[in-house]
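Of the protein chains in this complex, one is absent; all others appear in place.
After this line comes chain A, so read on.
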């Protein structure tokens, strides 16, 4: 009843405002497009951020990336492995269907299907059970502290819609099944999809019946992907776009100096680092002992890199140098850990001599050339800096499509990795994927073979620790070990740089998500 009053009121108010209420359209562009409208059929953070305009999760990230209630209003753990969620009432899907516990159960079940590409996003969830129409239990495989983080990326779909469209099960490439969910989306979110044309554009219109109070003033979003950097910048400057995200680093100055446009930027969560081989021998020196097994050599390699120069020359002063493997907003970060070893060529040479390599050694350095911001140039700089202290570095760069499979197979001596801890946005992801041995589901991206018994133990303890304070101190301690033993050489935190025309107010987030339900345009 109450909701209806509000609705009537707002209709009356809208009629009163009449002429003043004009259409506010935001036209924006990014180099990538949505790969699909099916939230469970992809693992890309860009598509996830776009679909967040259409769908709501049970819990979401707020203005400061804190977890806050969305379709669930409250939750508690009833058993160490069972979480109970109270759902929001009077929420409607875009097609008018009411949102209930059945939708949550159907959505989680769909995501748990072996064919769902994003199934790994809730790897520890066993099932969802309806308690009553507005209460759901989610059962995990043992105690699991990061359930809310995971659920923030699980968008709730409408069960009736899925039934009517044969989409209760996700599409499956292996069996050749495709579903209507790939090209149409019905959620509860702040915007509805009006049209979806891959590579040409996706249009959203405001959902006037959204359950939350809008903090934006948009009536329409026109998203048009533009792959070419130069064209995207030109389209902004010619007035065809209101926002480009990201804006290419090499054009920031030009955009900033054009009247009517400005650049907005902040450090992103993505940290760029170098992995150092922990295998018995290097590819560059077959038959000899791997010098990098000695911590002194690893320290020397860290000391030999002049990060200030990389920041100034390669990153145009837009990056932030770092000494640890997670960004400041991420649980597990500590200021004490965030101390780079410092550029000191003499110390590097001394350490190499102490380790028994007064004349240095040979290594290969492999980097992608199309994945991270200025990745290739960064590696060119590092290779020459290492060569200066006697580490003869053979650099090879290649496209991401061939680079990552080779990295996965452990073909590199030293290679570049970027890590944003997404989607969980938690330091545990660095530990469990990069710093642990490839066993029991751990070490999924540990290509260097690095292991450390202390980190193994702390990671496994943190995995089941429900006391948040204790858990965070375990992460900090493990990351301290990683820094002290030079498990990786952290390089910098990438910047997020966007460009807007004057009159567009869009908040930026370090996870690089574009959240237009906070956008206001004049």
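Keep in mind that, in the parts below, a contact is a pair of C-beta atoms (placed from the backbone, for glycine too) under 8 Å apart; a residue touches a chain by one contact, two chains touch by 3 or more; residues count from 1.
The definition used in the following text is that contacts and distances are computed from a predicted model.
Per its UniProt entry, the chain excluded from the display bears the name "Peptide/nickel transport system permease protein", taken from "Peptide/nickel transport system permease protein", "Amino acid/amide ABC transporter membrane protein 2, HAAT family", "NADH-quinone oxidoreductase" or "Radical SAM-linked protein".
Residue A:237 is the one among A:136, A:237 or A:355 that touches the chain not shown.
For the options A:49, A:188, A:429 or A:448, the residue in contact with the chain missing from this view is A:429. Considering the whole complex, the residue from A:35, A:109, A:321 or A:451 that touches the absent chain is A:35. Among A:59, A:87, A:104 or A:118, only A:118 touches the chain that is left out of the view.
Against the chain not displayed here, chain A makes contact via residues 33, 35-36, 38, 41-43, 117-118, 120-121, 123, 171, 173-174, 176, 178, 182-183, 197-201, 224-228, 230-232, 234-235, 237-240, 370, 399-405, 407-408, 419-424, 429, 432-433, 438, 441-445.
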